[in-house]
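Every protein chain but one is kept in place in this view of the complex.
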Amino acid sequence: MFRGINKAKWPFLATFVLLVVAGAFLGWARQPRELRTDPPIAADLDHLRLMPNGISGAPPESYFAEGKLYESDAYNLSQGQRLYDWFGCPSCHRDGRGNVGPSFLDGWWLYGPEMVSIVASIRDGRPHGMPAFRDRMTIEEIWQLAGYVQTIGAYSAKVGATGRKDDRQTRPAENRAPARILFDEGPVGVHPDQGPSP
Amino acid sequence: MIVRDEVEDLRDTALDEVQLDRRLSETWSTPTGLWGALSTVDHKIIGRRYIYTAFIFLALGGILALAMRLQLSEPEARFIGPDRYNQIFTMHGTNMMFLFAVPVMEAMAVYLVPLMVGTRNIAFPRLNAFSYWMYLAGGLLLWIAFAVDTGPDVGWFAYVPLSGPQYAAGKRADIWAQMITFTEVSALAVAVEIVVTVLKQRAPGMSLDRIPLFVWSMLVTSFLIILAMPAIMIASTALILDRLVGTHFFNPAEGGDVLLWQHLFWFFGHPEVYIIFLPAVGMVSTIVATFTRRPVFGYLAMVMALVTTGVLAFGLWVHHMFVAGLPRLGESFFTASSMAIAIPAGLQIFCWLATMWAGRPVFKTPFLFVIGFMVIFVIGGMTGVMVASVPFDTQVHDTYFVVAHFHYVLVGGAVFPLLGAIYYWFPKITGRMMSETLGRWTFGLIFTGFNLTFFPMHILGLQGMPRRIYTYQPEMPWSGLNMFISLSAVILAAGFLLFFIDAIRSAASGPAAPDNPWGASTLEWATSSPPLPYNFARLPVVGSLEPLSNNSETLSVAGGLSVDRRELIVTSVVEALPEARESSPGNSIWPLWSALATTVLLIWSIFTPWAVVWGSIPVSIALIGWFWPKGTPEDDT
Partner (left out) sequence: MRTALVLLLSITATAAGGSGNQSALNSQGAPAIHVEHLIIGITVVCAVVWLLVMIVLGWALLRKRSSDSGPPRDRPLTTIVSSAVAATVVIIAALTIASFYTTRSIGLPGNTALTITVRGQQWWWQVIYADANPAFSFQTANEIHIPVGQDVQIQLESADVVHSFWVPSLAGKQDLVPGRSNSLLLRAERPGTYRGQCAEFCGLQHTHMAMMVIADEPADYQRWIAAQRENSVMPTYADAAAGKAAFLSKPCAACHTVRGTSAAGTTGPDLTHIGSRQTIAAGLLETTRGSLAAWIADPQTLKPGNNMPMVPLTSVELRDISAYMESLK
């Protein structure tokens, strides 16, 4: 049966083998989109170990085990983008450029750009007006939102960054606009209402 | 140069058959080995490759269909989750339309049209090689993405905003949109080649009224491709721009329009159906003529019906949008035009019936598939009339009724003729016959399995089952029919499995085929099975619609072509009077490099728009290499 195939039919065979091998290899490498996080893992996401001054620290173990998916996975980032609107972030931070709350786009992170810091800011609140969202969002949602917030101000666009929204455009989308090209004249320093830096 | 020409310009008139064969083989054959395979521009090798690849995609798409039937066989099944299921039905539709149906029809044309019009190679043979590599790259892109869980999950028509930047996270929708670019580049390239081959390379004497119906159908199809595909390339490019660069083509808040996508998509998507169906019309006409032992009744009417269908195809697209909220008056126009396309389709059916009535049918496997086509396609046409009616469509749009309808049209109207065509031309392509016994079993299984699988879907749709749902609740009255459909799908799959077994087995060890096993009358049967690299030792001259019908021994031939370089005759568009000897480009590796460079550019541009700038550099280098004069005899014209 295969004798006939050998004659000038190898492209057929080669294509087929290539497909199978590629499929097998990549099937092994695939990372399915997780729609439901196991409750123990979700609970573990709450176990941040912050530095005493509330800036930076160590994320929970499960965060590494899951491949840091809240800061790179496109699905979680896009969920974060929706949460940003649903939970009223724009009322203080507007489209990311800040208003009552600080800007995410000026390259200046009051508590550092690490995910733990952002998660802690959202979960526990911060002085000078940032409310705690611990009772309004689940910890998984907080991680998703933190990933998105980090993306708004990232210095170079992430591969999985979200695109523009179907809305009035007020600034370039996250996948177009690393914070760096949106910088105003250097860091803007401290917003008058925020008092001295922490 | 001139001196060499005078010394070495050897013409076929000066040689006897044995010498001629040796010299032409030296000039036209493809070297063996890897390099030869990668650099060949022989339309038969590329056409064969296209066909194999398309059938592999058919098998893969069929496996996806079975996976969906497994999930739907019982209510609230949990074999496949919603995320994967959405990818699977999107892959199934995309794969079957863009990687199987359109390419396989073009593949048949790439193989058959040059033989049927009596020339030695397709026009622009290197573009032909390029188009295959692009098609393969697009197919691999889609399937590899699917394997790593990045398969598109937005449906094969990818409606915005679901496929837009806000609601389709990740690169899934980009991969769908860029796969469109790959397959459309390749389809457009083939369409251009077919048009030029048919209009300028026909055998002397094959005036427009002597062109075989299959060639006519491919000519009309190619024009449809050239006119329809730019719409989808614009749409998919606009989608990528919206997603990656932040343009607002489809964003209502910034003055864009969601329905713009639907218009652009269906302005392509409806002609797409005819791009798939019209070649099948040609195949059916060819098979009917051969197996009823007479020419198709009403040649002129058939050609006019083909052209009318091709024109009307562009006036129907809104019937895919009857429930999108467009003005009723405008929709009425599209009801009328959608209904009207039944007239040329009916004319074709009547002509075939008249041919069968007047002829002496021989019930071989290819003809059985044509009979199956008549039974099934007429049902598909009838349900097509139904969905053309706006009120009717408001109840069945996006339900399983429509799923049933388009499978009746596409499988009945295109895959049945295609399988018939494979049984019919298999001896020409491989030099071996397929099994008549297995062929009958294949036909029986596919015909039975198909109807048992898809007919009940009409009823499910009317009972309120929407399409694209990954499960349904037990209280809905759908579970019995769904189980029945899933079991029937196994019969259908068994039929296709048998077909693949028969094809592979016959290709390896089937009985040797004579040059013209069916007693057919078109030119491809005038050469050996399989054809020699140069197709015809001496190019035929055609004096009737059926050049082989009177006496195949005395086919007149044209002489005076050079045998030292690849050369063919260019003829006039209408009368096919010889105009010039034209060189045909030889083998080249550059189409492969160009395709690779283009692939890099297109995939890279999913990630950053700068890829279009930097990626164009390798493409330019490859194209310069492609067109750089190599000093071969073919460079002189």
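A and B are the chain letters, set down in written order, and residue numbers restart from 1 in every chain.
By definition in this document, a contact is a pair of C-beta atoms (placed from the backbone, for glycine too) under 8 Å apart; a residue touches a chain by one contact, two chains touch by 3 or more.
Quick caveat: nothing in here was measured; it's all calculated off a predicted structure.
Peer 1: Which listed residue (B:19, B:32, B:332 or B:620) would be found touching the missing chain in the intact complex?
Peer 2: That would be B:332, which touches the missing chain.
Peer 1: For the chain that's not shown, point to the residue among B:349, B:487 or B:570 touching it.
Peer 2: Checking the options B:349, B:487 or B:570, the one contacting the hidden chain is B:349.
Peer 1: Please pick, from B:37, B:148, B:196 or B:259, the residue that touches the omitted chain in the full complex.
Peer 2: The single option touching the absent chain is B:259.
Peer 1: Hey, which subunit B residues sit against the chain that's not shown?
Peer 2: 81-83, 86, 154-155, 159, 161-162, 166-167, 252-253, 257-259, 294, 297-298, 301, 323-325, 328, 331-332, 335-336, 339-340, 342-343, 346-347, 349-351, 353-354, 356-358, 360-361, 371, 374-375, 378-379, 382-383, 385-386, 388-399, 451-452, 455-456, 459, 462-464, 466-473, 476-477, 480-481
Peer 1: If the missing chain were put back, which residues of subunit A would it touch?
Peer 2: 35-37, 39, 42-43, 82, 86-87, 135-138, 140-141, 166
We adopt the following convention: only the chains that are shown with their structure count from here on.
Peer 1: Which bits of subunit A are touching subunit B when the two form their complex?
Peer 2: So the residues of subunit A touching subunit B come out as 1-5, 8-12, 15-16, 18-19, 22-23, 26-27, 29-33, 35, 74-75, 77-79, 81, 159-160, 162-169, 172-173, 175-176.
Peer 1: For the complex, which residues does subunit B have touching subunit A?
Peer 2: Residues in contact with subunit A: 32, 37, 45, 49, 52-53, 56, 60, 81-84, 136, 140, 143-144, 147-149, 161, 164-167, 169-171, 242-246, 248, 250-254, 504-505, 507-509, 607.
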